[in-house]
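First the structure, which I've put down as structure tokens, then a few questions once you've had a look.
In this view, the complex is presented without one of its protein chains, the others remaining in place.
== chain A ==
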Amino acid sequence: MNALHASLLDTPALAVALTLAAYLGGVSLFERMGRPSWCPAVLIGALFTAAGLWLLRYDFADYQRNVAWLTLLLGPATVALAVPLYQQRQHIFALWKPILCCLPLAAGLAAFYAVLIAWLLGAPPAVLASLAPKSVTAPLAMGIIEQIGGSLSLMLGGLLITGVLTTIFVSLLGRVLNITDRRLLGFALGVNGHAIGIVRAFELGPTAGAFASLGMSLTGIFTAVFLPLAWRLVA
């Protein structure tokens, strides 16, 4: 029995099956809860995975090693992000001026504010590096973490929290500042709240959704290109 348990834990098939089952379970519970914006499906799936690991007495490091067979797909999936960006090129060409004025500043400050606050509160460099890509879409943020160091898990946790907070703050501040332009609200959702912001933006309408995707892609690319460079100069 023990030998069977050990050999099952040793095969990538179990790690992949556990991941797929937990993800599908997470998505279905998410749908049943009425798609709450405060609790992304991937978070529910991660809870199910953690519960599965605990039940199976599966060491997290072993799980990570075996599930790498599946997450290998993250590479080509990240490259594939070029396709939606290419399809949005007419938005970019039409609005290159405001985008050029706002995007570098907005994306830069999204990273800067959080790092500054954490630094003032005495957080160590590993925490600062994990917080810096907090507004970048997860696959690109994982590439940034490879470059600047920091904890992958802490970074992804911060990313989810940032996405949820963004949907709350954009609704709140949009009302306070009396902004009704769907392009602005969508862009702010995508720049700050990556994929979670996009989901919220599509609830506001297709224009908001398109601008959110645009904001997310450009923020991701800008941050992935310049953050490691800036980090090298400062550190």
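In this text, a contact is a pair of C-beta atoms (placed from the backbone, for glycine too) under 8 Å apart; a residue touches a chain by one contact, two chains touch by 3 or more; residues count from 1.
As a working rule, contacts and distances are computed from a predicted model.
Engineer: The chain that is not shown, which UniProt protein name from "Branched-chain amino acid ABC transporter permease", "CidA/LrgA family protein", "Universal stress protein family protein" or "2Fe-2S iron-sulfur cluster binding domain-containing protein" does it carry?
Structural biologist: Hidden chain identified via UniProt as "CidA/LrgA family protein".
Engineer: Looking at the whole complex, which of A:9, A:56 or A:85 touches the chain that is not displayed?
Structural biologist: A:85
Engineer: Given the full complex, what residues of chain A touch the hidden partner chain?
Structural biologist: These residues touch the chain not displayed: 19-20, 22-23, 26, 40-43, 45-47, 49-50, 53, 60, 63-64, 67, 70-71, 73-87, 89, 94-95, 97-98, 101-102, 105-106, 109-110, 113-118, 121-124, 127, 131, 134-135, 138-140, 142-144, 146-147, 151-154, 156-158, 160-162, 165-166, 169-170, 173-174, 177, 179, 181-185, 187-188, 191-192, 195, 204-208, 221, 224-225, 228-229, 232.
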